[in-house]
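Provided herewith is a single structure, encoded as structure tokens, for subsequent inquiry.
Left out: one protein chain. Kept in place: all the others.
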Amino acid sequence: MVRNGVLLDVKNLKFYYQTKRGIVQAVDNISFSIRRNSSLVFIGESGCGKTSLSKAILRLLPRNVAEYSGQIYFDGVNIMEYDDEKFRREIRWKKIAFVPQAAMNVLNPVLKIEDQLAEPLLVGGLAGTKGEALEKVKETLRVVGFPLQFMKRYPFELSGGMRQRVIIAMALAAKPDLVILDEPTSALNLLTQANIMNELKRIKKEFGLTSPTMLARPARFLKT
Amino acid sequence: MGGLTPHSLNPTKGGYRQVMEEMGMTLASNLKRILKYFLVRIIIMAITLLIGVYVVILVANMGGAVDEIRKSEIREAVGRRLLGDENYRIMSSEERQKYAKMLEEIEFKRFGLDQPFLIRSFLYLKQALTLDLGNAERLTSDTGSRKVKLIILERLVPTLVLMMTSFLILFFSALTFALFLSRRYGSFFDKMIIALAPLSAAPAWFYGIFLILIFAAILKILPFGGMVRVPPPDNAFEYFLSLLRHLVLPVFSVLLSSIFISTYNWRTYFLIYSNEDYVEMAKAKGLSSAMIERRYILRPTMPAIVTSFALSLITQWMGSITLETVFNWPGLGRRIYEAISNFDSPVIVGANVIYAYLLATTVLVLDVIYAILDPRVRVEATGGVEQ
Partner (left out) sequence: MSSILRGLKEVKNYPSAMVGLAIIAFLVVLSIYTVITIPYSEAVKLWRGADQIWIENPRFARPVFFDWFTPKKLARTIIVDSRNNPNAKIVNQYGEDVEIIITLEFDFLYDEFPTEITLFMNKQIPGSDMYATFYWETPDGRRINLRRGSIKTRDSYEISQDTALRRRLGGKDAHIGLFSAGDDKKPLKGKYRLVIEAVSFDPEDDLDARLIVYGTIHGIAGTDHLRRDLKIALFWGAPIALIFGLLAAVGTTALTMLIAAIGVWYRGVVDGLIQRITEVRMILPTLVILIMVGMFYSRSIWVILGTVVVLGVFGSGIKVYRAMFLQVREMPYIEAAQAYGARGGRIVFKYMLPRIIPMLIPAFVTEVPAFVFLEATLAFLGISDPVVPTWGKILYDAQSKGALYMGHYYWVVIPSVLLIITGLGFSMLGFALDRIFNPRLRRM
């Protein structure tokens, strides 16, 4: 694990899916690499395949996959060759985490926030009990600026901005090597957007993260 | 790859237990909130029941049927009193009639039967709500009583036995199979369920007739009807076995009518719900398929399932009427059939009231279960944040 070596190396990634009207080539032979402790920004109009790329890297494939091929080297290992179970256990969330585009419907409506935060840690073996998991999570919550007393709430009791913070905190709690952010602020109002972007910059510094960020509006690029 | 990965036939084997445990934990941690909700719902349900029973009274009294029921009850009571009246015995037939009529009029007034309809109806409402349902015309209870309340309620247990058995088997089988199918969209079993779903067009009693025809009349391996063998076995174990044997065909009839459509509906629900964003998020978080299925598909759909449940139970209450008639099962339903055959009006009116109570209870219980499962409902209804 070289300190500033290449963390993610994607070669010839293809992800097509089948629709009634034919095959959609969502990700068509993409190659790129990211070094540790850096950010890579993808800018494009909506519908150009940014979200599909995020999902392709995380192997979040829909039912109607037509083609999924290429190589993804993570820390020198081709994780495309992992079977699904190994990928799930070793890569997802612990190595690569994901902050999705719209915070609206991304949280389970019937589970409390604290349960959803603790989940990936418990499942990934990073904490033994819920209490331990929550301790680890509290630090991240502080960083994103989420008031701890809201932890026992349900998602529908939080505003959009709060939810987005939870999601970011959730992604960071397992201390992944790579965080993929998919339009992290497009669903929020401008003021909150600015806040979140500042937080992200701060978090990145504090945690030493590597993150490819998917953005839609070029204006963002300039600020980052 | 893609979607939820295929799994063994019963991945939620521990799943139901875990869902129940989680429900129990939710219940424990939010007890105060849920009790408050329960109280609110009881009050609302009581009002609904009041209005419902009043509607029953109004409908029942078409042509003055309820008036007649009460009046004949009073006439009978007067008649019994007169038998012990010495003056009565020495009167002539004409005098007797006049005397009896006079007493009846006094009693009618006493019970408010001479009041205008609006007032009478509230009187009847009060009686109905307290289950003072009068005396039957022809039927009697097993203990010889003519009280409508007893005649009907003594039959409640057999109906519950049949209903609960078929309901539980139906619920858990359909749910398990629906989860199984939601992971195998387009597979052979999936297509089979879609093909069999239209069988729900026919009610359970209808399949019951066919099953009796095949298994009792032709093959002679199962009984024609009844709850246990006649004469009933005297030791508990054999009684239980006989009960099981008699449950087979009625329960199977219910399954034929309902299981395919239930499985199909819930499999469709699960398919729709597994497209939700939070399900994909759960996958990204590295949760296992079993856990996703349990916490991210099953748990959020539970409220919708509970609602479709309430409807299914209500249908079963109604369906049991004819089903018990076909299978000669000694429950509420068959009692009603006996009342129809004997044209026993008081029992029919009483049955309406009792069923209203049963349905109201069912809906209330399901409301509370819904609240345990869906935090949005109990938070909104009782205002504010949970602790």
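Letters A and B name the chains as they come in the text, with residue numbers starting at 1 for each one.
Convention: a contact is a pair of C-beta atoms (placed from the backbone, for glycine too) under 8 Å apart; a residue touches a chain by one contact, two chains touch by 3 or more.
None of these values were measured; they are calculated from a predicted model.
Novice: With touch defined as in the header, list the contact partners of the absent chain among those displayed.
Specialist: Per the touch rule above, the missing chain touches B.
Novice: Can you tell me which of B:F108, B:W205 or B:Y296 touches the chain that was removed from the display?
Specialist: B:W205
Novice: Which of these, B:A290, B:M318 or B:V377, touches the one chain of the complex that we don't see?
Specialist: From the options B:A290, B:M318 or B:V377, the contact with the absent chain belongs to B:M318.
Novice: For subunit B, which residues reach the chain that was dropped from this view?
Specialist: So the residues of subunit B touching the unseen chain are 48-49, 51-52, 55-56, 59-60, 62-63, 65, 185, 194-195, 197-203, 205-206, 209-210, 212-213, 216-217, 224, 268, 271-272, 275, 311, 314, 317-318, 321-322, 325-326, 336-337, 340-341, 343, 345, 348-349, 351-352, 355-356, 358-360, 363.
Definition applied: only the chains that are shown with their structure count from here on.
Novice: Once you find the CA centre of subunit A and the CA centre of subunit B, what distance in Å lies between them?
Specialist: Each chain reduced to its C-alpha mean, subunit A and subunit B end up 49 Å apart.
Novice: Under the stated contact criterion, what part of subunit B meets subunit A in this complex?
Specialist: 1-3, 5, 185, 276-278, 280-288, 291, 295-296, 299-300, 302, 373-376, 379, 385-387
Novice: Going by the contact rule set out above, which residues of subunit A touch subunit B in the complex?
Specialist: Per the stated touch rule, the residues are 55, 58-65, 68, 84, 88-89, 91-94, 97-98, 100, 102, 104-111, 119-120, 123-124, 152-154, 156-157, 170.
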